[in-house]
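Step one of this worksheet: look at the structure below.
Missing here: one protein chain of the complex. Every other protein chain is in place.
After this line comes chain A, so read on.
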Amino acid sequence: MAIPTRFATPSMAAPPSSAEKDRTVQQTDMDALVSRCSAIQTGYLTDPYAEMFLDISTPRDKRYPLINRGTYIRTTALDQIVESFLSRPFPGRKQIISLGAGSDTRFFRLAADKSLKLLYHEFDFPQVTSRKITAIQKNRELAAIISEFGQADSLQDSTSVPGFRVDARTGSLSSPCYYIHPIDLRTLKPGVPLPAGIDATLPTLFISECCLIYLSPNEADDIFRWITNSFGQASESTSNGVGIVLYEPIGGDDSFGKVMIRNLSQRGIVLRTLQRYSTLERQKERMKVLGFSTGMGACDVNFIHDEWIDSKEKERIDGLELLDEREEWVLLAKHYCIAWGWVERHATSGPADNLSFQNWSQFPLQRV
């Protein structure tokens, strides 16, 4: 029997379901993790935890030097932004909320400093959080870090028990200082209540690494509004601000960008907000319009490589491996940006040096 022509060619196959699309986006996390491990292996980054989240079955590919360098700059730039937020003196705890955190290890790296007063949350798809929690449960070192971090505080508070609780069914983890929330980011809109454990009165930093760009522009904007609505009011009364830092692609209009869009779409990955936020100017405008209006900045990764990394460190990086991809590096690096914005008001009574985001205005800025 002849095969009906409508089944004959792959191009006639049904378009991917939304579940399949979600899975593709979730898999980008593993991709980034393998890159992180490659950069660690080569000596760019120090992070003993990344490998603990890598499945035995996942091939540990060694990436090209320019990819290692990009992974390094991305991580280092975010580290600098986070460090600037955390290092400002503040009498109480600060809060970090990582959107689409995936297998990111930032919490574990920060937790090495046991004196840090920090409440850390991660949001991601339940499929992703379950995988992460399984890895944590299998690894004593990771579990111990969560149990021990912030214990100095919880000892004074006799009601809280050291350790952490896991709900395997929903894919959630909670401890006094670290939460993993199984949340589909598309459900976050103005009016949606804050997930359990989040304290809207604390100075709070949101992080999105290649995450919001996969949402529709309206969904991504709604998350911004949800944040500035939920925390903005608190910040007015208590002077504890809220900020956000993004790492994502920009510049889809040139030939490199067009090829990027085409190549990624062949893998089922669509950069949905790229067009709306395609330039550094638009990224800054986005911050301002959506409520992070006290201050904002945006730099491309090439600029950050050239201007944010001190010469001694750059020398170290240059010595790790030959980079025979200089022009390609510049091209690639100009298509990714770090953008940040914050809203923080002076309290009428409190001291001005309690402003957690004050130093964010001191990063070298790129002239556009």
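Note that in this section a contact is a pair of C-beta atoms (placed from the backbone, for glycine too) under 8 Å apart; a residue touches a chain by one contact, two chains touch by 3 or more; residues count from 1.
One rule holds for everything that comes next: contacts and distances are computed from a predicted model.
S.K.: Assuming one chain is omitted from the figure, identify its UniProt name from "Serine/threonine-protein phosphatase", "NEDD8-activating enzyme E1 catalytic subunit", "TMEM85/ER membrane protein complex subunit 4 protein" or "MOB kinase activator-like 4".
M.R.: "Serine/threonine-protein phosphatase"
S.K.: Hey, which of A:Gly70, A:Pro203, A:Gly241 or A:Gly297 is the one touching the hidden chain?
M.R.: Selected residue, touching the omitted chain: A:Gly70.
S.K.: Can you say which of A:Cys37, A:Ile269 or A:Val343 touches the chain missing from this structure?
M.R.: Residue touching the chain left out of view: A:Ile269.
S.K.: Would you indicate which residue among A:Ala19, A:Ile56 or A:Leu322 is in contact with the undisplayed chain?
M.R.: Result: among the candidates, A:Leu322 touches the missing chain.
S.K.: Residue by residue, what part of chain A touches the chain that was omitted?
M.R.: On the side of chain A, residues 28-29, 31-32, 35, 63-65, 67, 70-71, 74, 210, 249, 254-260, 263-264, 266-267, 269, 318-319, 321-324, 326-328, 331-332, 336 touch the unshown chain.
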